[in-house]
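A single protein chain has been omitted from the complex, and every remaining protein chain is retained in its original position.
We call the chains A, B and C, going by the order they appear; numbering starts again at 1 in every chain.
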Amino acid sequence: MNKRKIAVVITARPSYSRVKTVLKAIQDHPQLELQLIVAASALLERYGSAVNYIEQDGFQIAAKVFNVLEGENLTAAAKTTGIGILELSTVFDNLVPDIVVTVADRFETMATAVSASYMNIPLAHIQGGEVTGNIDEKVRHAITKLADYHFTASENAKQRVIRLGENPDFVFNTGCPSIDIASDIADISPLPFDPYEKYGGVGAKPDLSNGYLVVMQHPVTTEYKDSRKHIEETLTAVAALNIPVLWFWPNVDAGADGTSTGIRSFRESNRLGHVHFFKNMEGGDFLILLNNAIGLIGNSSVGIRECAFLGVPVVNIGSRQHKRDRGYNVTDVGYDKEAILEAVQTIISNPRPQRSGVYGGGTAGKAIAAILSQTDLRFHKTITY
Amino acid sequence: MNKRKIAVVITARPSYSRVKTVLKAIQDHPQLELQLIVAASALLERYGSAVNYIEQDGFQIAAKVFNVLEGENLTAAAKTTGIGILELSTVFDNLVPDIVVTVADRFETMATAVSASYMNIPLAHIQGGEVTGNIDEKVRHAITKLADYHFTASENAKQRVIRLGENPDFVFNTGCPSIDIASDIADISPLPFDPYEKYGGVGAKPDLSNGYLVVMQHPVTTEYKDSRKHIEETLTAVAALNIPVLWFWPNVDAGADGTSTGIRSFRESNRLGHVHFFKNMEGGDFLILLNNAIGLIGNSSVGIRECAFLGVPVVNIGSRQHKRDRGYNVTDVGYDKEAILEAVQTIISNPRPQRSGVYGGGTAGKAIAAILSQTDLRFHKTITY
Amino acid sequence: MNKRKIAVVITARPSYSRVKTVLKAIQDHPQLELQLIVAASALLERYGSAVNYIEQDGFQIAAKVFNVLEGENLTAAAKTTGIGILELSTVFDNLVPDIVVTVADRFETMATAVSASYMNIPLAHIQGGEVTGNIDEKVRHAITKLADYHFTASENAKQRVIRLGENPDFVFNTGCPSIDIASDIADISPLPFDPYEKYGGVGAKPDLSNGYLVVMQHPVTTEYKDSRKHIEETLTAVAALNIPVLWFWPNVDAGADGTSTGIRSFRESNRLGHVHFFKNMEGGDFLILLNNAIGLIGNSSVGIRECAFLGVPVVNIGSRQHKRDRGYNVTDVGYDKEAILEAVQTIISNPRPQRSGVYGGGTAGKAIAAILSQTDLRFHKTITY
Partner (left out) sequence: MNKRKIAVVITARPSYSRVKTVLKAIQDHPQLELQLIVAASALLERYGSAVNYIEQDGFQIAAKVFNVLEGENLTAAAKTTGIGILELSTVFDNLVPDIVVTVADRFETMATAVSASYMNIPLAHIQGGEVTGNIDEKVRHAITKLADYHFTASENAKQRVIRLGENPDFVFNTGCPSIDIASDIADISPLPFDPYEKYGGVGAKPDLSNGYLVVMQHPVTTEYKDSRKHIEETLTAVAALNIPVLWFWPNVDAGADGTSTGIRSFRESNRLGHVHFFKNMEGGDFLILLNNAIGLIGNSSVGIRECAFLGVPVVNIGSRQHKRDRGYNVTDVGYDKEAILEAVQTIISNPRPQRSGVYGGGTAGKAIAAILSQTDLRFHKTITY
């Protein structure tokens, strides 16, 4: 029997971390063949060279597509998507997958969705149905309308996909695959590696043995003109702390320049003797680092998902995770240094929050692979109302 | 006061016909400035050179974009869309419109929608919310999720857009602008021009004074491998008639080759002494021709919309107009020569059907322009549930 | 030992015919691995689907790239080249060839040359150094300046490449690979197949047993506005003949519409009882057909090259083969029905011309493969003066 060929397109470092267990489960499934395509910022050094981790993790790459247009403005985001369609169509034409899988809602994932759906290749979407209120939401729901199978991360998300007119037979709440990894590492402590030694980075090297905070704040597409101002509030708050801080560099996005420039400039004019900056970290290590942290500050989705499962307290800043389902671990604050500082103090003085299964229990990867191996191949659908 | 700049992207001959009154109303509106962009098959001779009609109608073109990739397969459709995004982004970047308008659901209209929404330019969509059950539907609903304003052609369509989670304040049932033109010509008879002389074409030139049928059948994207077989059923049925037939050449679409090849090949091996073939016809003349016809055969949307308003009987073949709202004038049949022939006989022997306002009453163009001039500029939205 | 990977990009039916023996020789060479990339019009049905012949001939295709932009105008030619670069770069990045080979001077071959040379992949050019005086010449010499190895078809061409400042150590007069095939079939007669039966086509089926003429006339890029007028001169001349004529459809090129439209229109209004039209023919069969013909009319390079070797008389029309080296078999005429007719009469009444080795003796394919297997890998060069 021929194996089903499942093409998965990875376009960014965080997407790779999120679906790594899906890739593994597809690769290991006796009836599936993985066709891994690495594109966009996942190939770029500036954004953490996810491609290197992918190769180190033993995945074979079927095709690489460089399609990020420079500019870090909105025009460039649109054009990156256009180039992605142009090239992914050729890749699909040559690889002839049975199903294409696209992940989440980054702008360039639309390229995968358009290419596959236009070519009548059944399209699976991981992580549809969530609500955030920005451009990502337009992208996410538009992809839902192009996709034939939906693997949602929560029950709320599943219900929303169904309300969008999708056939319930093809909407599956598998939980978020990012939780799969979190479920493996949940009990490791203390930190089994030295992050400075293993991941380099720049800045101070404060002693981490008495606790530390992690910061990860990305620019928000619809607010990109303010991204420098926003990051400066966080920088000022962090500067006022006297706890060790491990700060992770932002992803590519329109506005990355504002965020990056803000960080660089602040560093040059302020002493940050307790802060170390990392470009990136292997996903499993990052979760261990979080699990051992006093808390996470910023707007990363890891704070909403993995940290909900792990019970790591999170100070979530601004609109980026707006309206996503939350566990018991999140304190929401605005772009405001005082509010950030106050929320951090509260975290420090309170016990660790309860764990939550809102984003699944650690079996998403295998569940998705199983469905992909059995589901009817379909690319023809109609709205249910 | 500065006028609002409204960019409208026209990518095909039938789209132009459909929204001509919108373009006129924008052009004539004291607070609006029209930025007309002509792209894709609207520029190509093979598909009727809509660009020539646009210029003859006195519209000034702000930019032309050639982006149709050859192949007439699904890969080419995807790539055409990718090139469209790449180039329309540059065009929008240079023209700086306040609102971008995209029309209907042809595959390449996604390019307009992605470019505008990704660039945070408010996006208006004409003719969302309809149901057809093919790739067009994926495209149409995905564009709804990217668009900020919705101008629907019927009340059902409006309700469907709202169910898709759009804010009702920005969903407007203006009726279909194609009806605007139909409302102007409804009473002209007999035929005020000689179609053979005015539009050339090839084949027999049967006398039209005792009535004639019109045929217009496009390939269906999701059935493109069968497009030749499908057209042959219609050809066989038409060959068996003894009424004059005016046949219009299909649009570009994946599968055009099958349809076109089928027609060419049938013509070479069959005498069609009562059939004349046209490449295209100016929209107003085409409606007059339809209004004076015994009926229309095929799968054109004109049979569903304008003919509903005009009360012209239609034999609608196959799945292309599946699930669209219907007036009182449509007989649906499969790809089956017998069924087609029988339906034509029924049309001939029955009185003309009643007119219907299901697709509006002839004021859509002005209504759309008025809303565009007054609505809040928005590009930030969230799903309503 | 690892084999050298040789990527050859085929973009059109005639290019494939020309270098087939090179492909074969690379495939058969113990130290070489062939990476065959099929792109542009070689993939399109409208231009003879070279890809089908390639597969039938047993070559494995490493990648297909659809990149022909519609329009058949000069803008489309430029854009086709741009898309080609964009996509071939990805293909090369994924295939990692040691040497890339590009053929001749069609506009889109520039895409291969730019991608390879910009990526520091050693670039070999087959058929540089020829003179024709049109856009092809700009392309050809520009590619020479990008290429690292040069395989010319004649001694004159070799000398010209050297005068262009190329290092003589890397300029090889191997002869034209198209002659390799001609050298194999030179003695076959009478026609060992029925062309009507084997290749279909349309039009009359005149008896070929008492001799026939072959016509093949392509549009000329720099004269594309006149292509219809030019083809009509030939059509009128051919209509006046009373010898069987086998007419081959033109390639894609800016202006194909004029040539094609001219032929279609002439056919509709003139009886051509002695003319049969073919879309294409397998290269070996075509040479046999030519070798058995009274002569060839048109502007195909086959008249200049293969027919020189075979000694088939040629009436060469217009500027397309201007300044190329000639054997003893060519009569040059302008776009003038009288002159064409007169030249045909002269051919008929004269003995078959002498054979010429100006374009090589039939070993080009093997010679090129041998050099590719041994030459230093280089992509760094400087002009010699």
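For the reader, a short list of remarks on this structure follows.
The criterion applied here is as follows: contacts are C-beta pairs under 8 Å (C-beta built on N, C-alpha and C of every residue); 3 or more make two chains touch, one makes a residue touch a chain.
Please read these numbers as outputs of a predicted model, since none were measured by experiment.
Considering the complete complex, the chain that is not shown touches A, B, C. Within the whole complex, the absent chain has one touching residue among C:61, C:95, C:119 or C:191, and that is C:119. From the set C:44, C:86, C:99 or C:231, the residue in touch with the chain omitted from the display is C:86, counting the whole complex. Only one residue from B:9, B:51 or B:65 touches the chain missing from this view: B:65.
As for the chain not pictured, it touches chain C at residues 74-75, 77-79, 81-87, 89-90, 92-93, 107, 110-111, 114-115, 117-120, 131-135, 137-139, 141-146, 160, 163-165, 222, 323, 379-383, 385. Where chain B meets the omitted chain, the residues involved are 63-66, 83, 86-87, 89-91, 93-94. Within the complete assembly, residues 41, 43-46, 66-71, 73, 75-76, 79, 83, 202, 257, 268 of chain A touch the chain that is not shown.
Simple rule for what comes next: only the chains that are shown with their structure count from here on.
Taking the mean Cα position of each chain as its centre, A sits at the greatest distance from chain C. Centre-to-centre, using mean CA coordinates, chain A is 40 Å away from chain B. Multi-chain contact residues of chain B (touching two or more other chains) are listed as 75, 79, 83.
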